[in-house]
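Shown here: the complex without one of its protein chains, the others still in place.
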Amino acid sequence: MAVKKTFPEIKASAWLNSEPLSIEKERGKVVLLYAFQMLCPGCVTHAAPQVKKVYDFFSRDLLTVIGLHSVFEHHEAMGIESLKAYLYEFQYTFPVAVDNQTEGNPLPDTMTMLGLRGTPSILLVDKKGFLRSHLFGRVEDLQLGVELGVLLGEK
Amino acid sequence: MAVKKTFPEIKASAWLNSEPLSIEKERGKVVLLYAFQMLCPGCVTHAAPQVKKVYDFFSRDLLTVIGLHSVFEHHEAMGIESLKAYLYEFQYTFPVAVDNQTEGNPLPDTMTMLGLRGTPSILLVDKKGFLRSHLFGRVEDLQLGVELGVLLGEK
Amino acid sequence: MAVKKTFPEIKASAWLNSEPLSIEKERGKVVLLYAFQMLCPGCVTHAAPQVKKVYDFFSRDLLTVIGLHSVFEHHEAMGIESLKAYLYEFQYTFPVAVDNQTEGNPLPDTMTMLGLRGTPSILLVDKKGFLRSHLFGRVEDLQLGVELGVLLGEK
Partner (left out) sequence: MAVKKTFPEIKASAWLNSEPLSIEKERGKVVLLYAFQMLCPGCVTHAAPQVKKVYDFFSRDLLTVIGLHSVFEHHEAMGIESLKAYLYEFQYTFPVAVDNQTEGNPLPDTMTMLGLRGTPSILLVDKKGFLRSHLFGRVEDLQLGVELGVLLGEK
């Protein structure tokens, strides 16, 4: 018998704007995981402002927003000092995990584990800890709102 | 003991894009009622394109969209011929009810019955026929999406 | 020897927001003529707000803005009462000429005389009274600005 697995924990080398978070401890809330690169145009111009809007819209008791900086190109251009400056300048205050990079691997660890296709990606985890949506690329506010509404309305 | 009333039927003098609709017959679906005037700037530039986006996004089996043309100013400028041309030119194909105007009354009948504050207004009716949201003015896509998602997720 | 003709006078059945204007009397200023229909989507959502922006940006001593309501479809929906309500509701205060319609003709008179292809159209007349640009459809602010800048910079 197959057993559906809950969402795994993020493998981070550092956390910004927050103490390290555990997905498991967020049970009872919806979790929005936003995988990005700070120099990815779709992230910078659309997805990041959208995630900020979501973060500002909901009570922290209902929804947890986590950024995941999954760098897979231009590594030297997107180090942690650059990321810190980016978050500071754009006033992004939601928690951000720096995806761990195991030496010799082509992609960072959480990205590999989750099977992300690239950035931006938005993953939605329901109150019971199961992955319910895996969105890649540009997502309209209306669609993201509907998906969040469905999950938030569940008991 | 108070008994919660279901949403009343629209009082229309005409229907465009559709046969006359009954809210009661839409049980099991979510209903979005969009009250507008064809020359109200907030309707023309924001709310109507948003309602069109919602109408195009969802299956007709899940959501019913109804426009309600509730004219309370410039009556001679927004007659049914003007309304028809407006809907045609902007390619709005969702059902539209023309709110009935009883002679001598300051406001049209459905507008009065529903206690609308003006246009644009968006009212959301759940699958059991109860009013759940009454929004006036500009609503963000994200918020409207969340409210729709909650209602659509209900059994 | 060919003689270049100056821009002809508008043939209007009525003027709103202004006394009747003569293009000839505007010599020394640049004239922006904006042909529109109040129910043309491209006019309502892009061109009219753009023309308002231009009108608000420049000194009246430098630039004259004239709207031209050239109705060639849905005549009954875009009569003068509807036009007045439209201008009032959207707070368009620039002068507007109602293009004269000679009975039996397919198009209004100024539209025919100027060879307009449809709405929205923007025509730019230089300080000496000569037509310099004839733009049809959507025009970017940058392009319109450049064309105006060139004409305004001329002695």
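Annotations
As written, the chains take the letters A, B and C, and residue 1 is the first residue of each chain.
Operating definition for what follows: contacts are C-beta pairs under 8 Å (C-beta built on N, C-alpha and C of every residue); 3 or more make two chains touch, one makes a residue touch a chain.
From a predicted model like this one, the values you see are computed outputs, not experimental measurements.
Shown chains touched by the undisplayed chain in the intact complex: A, C.
Of the candidate positions A:Met78, A:Val96, A:Ile122 or A:Val146, contact with the hidden chain is made by A:Met78. The residue from A:Tyr34, A:Phe72 or A:Tyr86 that touches the chain not shown here is A:Tyr86. Hidden from this view is one chain, which touches chain A at 39-41, 44-45, 73-74, 76-78, 81-82, 84-86, 88-90.
Residues 50, 53-54, 57, 140-154 of chain C touch the missing chain (whole complex, contact as defined above).
Following the convention adopted for this analysis, only the chains that are shown with their structure count from here on.
When the CA atoms of chain A are superposed on chain C, the rotation angle comes to 180 degrees, reported as a multiple of 5. Taking shared numbers over all numbers used, the chain A to chain B interface scores over half, which places it in the same class. The mean-CA centres of chain A and chain B are about 36 angstrom from one another, to the nearest whole unit. Chain geometry summary: the mean Cα position of chain A and that of chain C are 50 Å apart. Among the residues of chain C, none is found touching two or more other chains.
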